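Contents: one structure, followed by commentary.
Note that this complex is displayed minus one protein chain, with the remaining chains in position.
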Amino acid sequence: MIGRDLLSIEDLDRADIERILDTADHMREVGKRVVKKVPTLRGRTIVNLFFESSTRTKASFEIAGKRLSADVINFSPSSSSLNKSESILDTARTLDAMDPDAVVVRHSVAGVPKQIADVLDAPVINAGDGAHEHPTQALLDLLTVRHEKGRIDGLTVAIVGDILHSRVARSNIYAFGKMGAEVRIAAPPPMIPAAVETLGVKAFTSLREAIDGADVVMALRIQNERLSGTYLPSVREYSATFGIDREKLKYAKDDVIVMHPGPVNRGVELSHDLTDHRPSVILDQVRNGVAIRMAVLYLFSGRRQENEQRVELGSTEKK
Amino acid sequence: MTSQQPDNPANTSTPSASTGRRVVMDDVAIRRALMRITHEVLERCEDLERLYLVAIPNGGVPLARQLAVNFKQIADVDVIVGVLDTTLYRDDLNLKGERPLLRETEMPSAVDDRMVILVDDVAKTGRTIRAAMDALMDFGRPSSVQVVGLVDRGHRELPIKLDYVGKNVPTQVDEVVRMSGSDGRLEGELEVVVMPGEPQTAGEGR
Partner (left out) sequence: MSDSRIWIRGGRILDPAAERDELGDVLIEDGVIAAVGARLDASDAEVIDAKGAWIAPGFVDLHTHLREPGQEYKEDIASGGRSAVAGGFAAIACMANTQPVNDDPAMTDFIIDRAKQDSPARVYPVAAATRGLEGTVMTEMSALVDAGAVAFSDDGKTIMNGGVMRRILEYSRLVNAPVITHGEDCHLVANGVVNEGPVSTKLGLPGNPAVAEEVLVVRDLILAELTGAHLHVAHVSTRGAVAAIRQARERGVNVTAEAAPHHLTLTDEAVLGYNTNAKVAPPLRSMADVAACREGLVDGTIDAIATDHAPHAVHEKDLDFTEAPPGLIGFETAFPVVLDLVRGGELSPIELMRRMSTNPAKILKRPGGSLAVGAPADIAILDPEVSWTYDPIKGYSKSRNSPWAGQTMTGRATATIVGGRLVYDVERGMLYS
C-alpha cells in the first residue's frame, strides 16, 4: 500500500480494509501508553491540506501523525472567493515541491483529492470531499462496530439522515457492504439520492421500518443550511420523524449500538440522553479515529518512486 | 558472559535431503535450554520480585511463557510476562516494499525499576534487540536490561550481546533460521530450523 492513494472506500477491497483495521487495533495500544509516541514515521513530512475547515478531523490526523513522530504541516488555504479560484494544479505543484510523504486533503467539493492525486507523486489521503467520501470515518466506524460486536458479517446497519449530502453515508454504505453487513438508509424523500439502490442499499422513508431489528443505528448530522425550507420544512419536523430516542430504539435489537460522526445536534438527530450514554458509542468512535488515522498514515505514506528505488537497493544489502 | 550448550547427540542437526532444511533444536532441546537458562537467571538475579520477562513477538512469546512456568516451578515466584512488538521501532521500514504487519503489545506492568529480560527466539544482526530497547525506554526506566536468545546465529551488525543463549548455531548469512510449532503456529511442540536463503521478506534481518 505504500505510495497508494486512499481516495475512497469504493476502491478498497475487503482484504485492504481488514489490513487497515488490524493495524489500527495495534495503534490503539500506543494511545494507551504513557509515552504516546513511536519513531516509525520520524522525520517524514505529512501535509494537512484542509480547504474546508474542520477542527476534529484535522486534529485527529495531526495527533495521528505526531504519535508516529512525523512532522505535520497544516495548510489551510482560506476560503475567500479569490483563493477559491487557485487552480488545483498550482496547489498540487507547490506541495509536490516540498516532497511530502503524504498529503491529507479535505475540500467542500467532491473530486478534489482525486484531482490532486492525479498530479502529485505523494500519496493523497481523502479526509472528506464534498458529498463523495470520507474513508477514514467509515474505517473508524467499522473498527468501533467490530469491537462492540466482534464481527461485521451478517449485521444490519441503518444509516439515518441527510444521505444526499453525506460523504459519511456513502463511505459507510460501501464499507459495511464490503464487510458483509446489510445496509439500510432512512431519510425524508428529498434527501434520498437518485438511483441510490445502485450503491447496494435498501432505502426507507420510515425510520421505524429502517431500524427494525437493526444491530447498529448511525445518525447523520443535519446541516443547518438544509433546514432553510428547501429540503426540509423545519428542525421540529425532522426531529419528530427521524430523530432517534430511546422510544424509537425499541424497534431495533436489544443490544443495538448508536453511532454519530459528530458533532451531534442534540435533540435533533439524537435525544440528549442518547448522546451521552450507552448505547451510544460516540466517544469510542473518536478514540478509534486517531488509531485508524495512525494506521492509514503508517500503511500508505511514503513516495512511490522513492520506495521503488529503495527496494532495488534493499535487494543488494545484506541483513 | 554467554554459556554454551555442549554438543550432544540429541542436538546434532539433521539435514533433510529434499529441501536442505535442518532442524537445529527440537522440542526436547528447547525445553532443556529454557530450563538451563532459568537456573542461570536465578543464579545471577537476587531480587526475583523485580524480574519482568518481556517477550518479543512472535517467537519470544511461547519462550517467555515457558520461562515464567519454570520460575514458578523452581523458585515458586510469579514472574510477570509482557509482550512488546518492535515493528514500529524498526530501522528498515523504508527499505521494504510493504509496511510489515504489526503484532500484539501488552505490557501489564510499568518497567520502572524492574529488571527486564527481553526474550527472543533467534538473534542475528542485533537490530531487533536494539529496536526492543528503544521501545522499552519509551515505556519507562528499567533498572537493568538483559537479553535471552534461544538461538544465536551470529552476523552481528550492531554491538549487541546476548546474556543468555540457548544454542549457538553457525549459519551462512543468507540462510533462514526460524522457530516454528509442529502445526505451523507457535503452539504445541516447537523446533528451530535452518533453511537455504530466500529473497528478503518482512521479519528477516534480526
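Here the chain labels run A and B in written order, and each chain numbers its own residues starting at 1.
Criterion: a contact is a pair of C-beta atoms (placed from the backbone, for glycine too) under 8 Å apart; a residue touches a chain by one contact, two chains touch by 3 or more.
Please read these numbers as outputs of a predicted model, since none were measured by experiment.
Visitor: In the intact complex, which of the presented chains make contact with the chain not displayed?
Guide: Result for the missing chain's touching partners among shown chains: A.
Visitor: So which of A:110, A:235 or A:286 would be touching the chain we can't see?
Guide: A:110
Visitor: Identify the residue among A:58, A:167, A:184 or A:221 that touches the chain left out of the display.
Guide: A:167
Visitor: Any idea which of A:196, A:217, A:244 or A:259 touches the chain not displayed?
Guide: Reading the full complex, the residue touching the unseen chain is A:196.
Visitor: So which bits of chain A touch the chain we can't see?
Guide: Missing-chain contacts on chain A: residues 10, 84-85, 87-90, 107, 109-112, 114-115, 129-133, 167, 170, 193-196, 198-199.
Following the convention adopted for this analysis, only the chains that are shown with their structure count from here on.
Visitor: Hey, how far is the Cα centre of chain A from the one of chain B, in Å?
Guide: 40
Visitor: Please output the residues of chain B touching chain A within their complex, sorted ascending.
Guide: 85, 88-90, 92-99, 101-106, 125, 127, 134-135, 138-140, 173-174, 199-200, 204-205
Visitor: Could you list, by residue number, the parts of chain A that touch chain B in their complex?
Guide: 1-2, 19, 22-23, 26-27, 29-30, 33-35, 37-40, 68, 298-299, 302, 306-307, 310-311, 313-315, 317-319
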